[in-house]
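Shown here: the complex without one of its protein chains, the others still in place.
Up next is chain A:
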Amino acid sequence: MFIPCGETFPDLSGFTLLMPAVSVGNVGQLAIDLIISTLDMCKIGYFYTDCLVPIVGNNPYATANENAAELSTNAEVYSLPSKKLVVLQLRSIFIKYKSKSFCEKLLCWVENSGCTRVIVLSSSHSYHRNDKQLCSTPFRYLLTPSMQKTVQNKIKSLNWQEMEKSPCIPEIEDSDLCVRVPGGGITKLLYDESCSKDIQMAVLLKFVSEGDNIPDALGLVEYLNEWLQIIKPHVQGDDPTASTLPWKIPSSWRLLFGSGLPPALF
């Protein structure tokens, strides 16, 4: 359930909810971290359930000693009212058998909160790609029918590639085709449930492999940015083509691959 930080529940009518799926390479979660960090979003509440493994730590987006001591939990909600954006960040994995319960609780909150649409950032195993997918862009999108009605034209103008259907049972040749997101965690479940509940949902994903997934996360936020235009590029110098998007890496991304090494090792 959503528990606000303050006394009152914030008004989220007309907002777009961005959230990650806990998926291969944690790309969705890294992408959401980049969004919260870059836009300096404000924490507005917690999504407290029995579905995620509890974890706590200090502020992962700390920029100075003053804000470093804010406690963070495993599922928090941030917002940027000026852009009508609300973001849910998930920081741990699902407890066994609880992922479906989480989806139900989440979608119930989405329906009651007044959010207009949900965008899920996710990823899928790159080794599951077929020949055609290997030769094309690694980014894909999915839209629920109600979302298609509102954004189909915009998506078409971006020349994006829709996630292809694949055999439901891969080993059987004449198996039915359906949308599959291997390695996508609850992506498919959220998508299917949103289709049946008529919720406007878009899924943006990238084919990735496990490893240093920071470049994948940067790729995914830039893909999202093509559509939502969350941040504008900085033009460097006189050359208008050499512009970069100023994504801010969160301070908690240090030591992603462990502590320093003992000098005696060498």
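In this section, a residue touches a chain if its C-beta (ideal position, glycine included) is under 8 Å from a C-beta of that chain, and two chains touch if they have at least 3 such contacts; residues count from 1.
Criterion: contacts and distances are computed from a predicted model.
The complex includes a chain that is not drawn, and of the options "EF-hand domain-containing protein", "Proteasome assembly chaperone 1", "DNA topoisomerase 6 subunit B" or "Defective in cullin neddylation protein" the UniProt name matching it is "Proteasome assembly chaperone 1".
The chain omitted from view is touched by exactly one of A:F15, A:Y46, A:F207 or A:W247, namely A:Y46. Contact with the omitted chain, checked across A:C42, A:A68 or A:L158, is made by A:A68. One of A:A64, A:C135 or A:L255 touches the chain omitted from the figure, and that residue is A:L255. Taking the whole complex into account, chain A touches the unshown chain at residues 3, 46, 48, 50, 53-60, 62, 68-71, 73-74, 95-96, 98, 251-256, 258-264.
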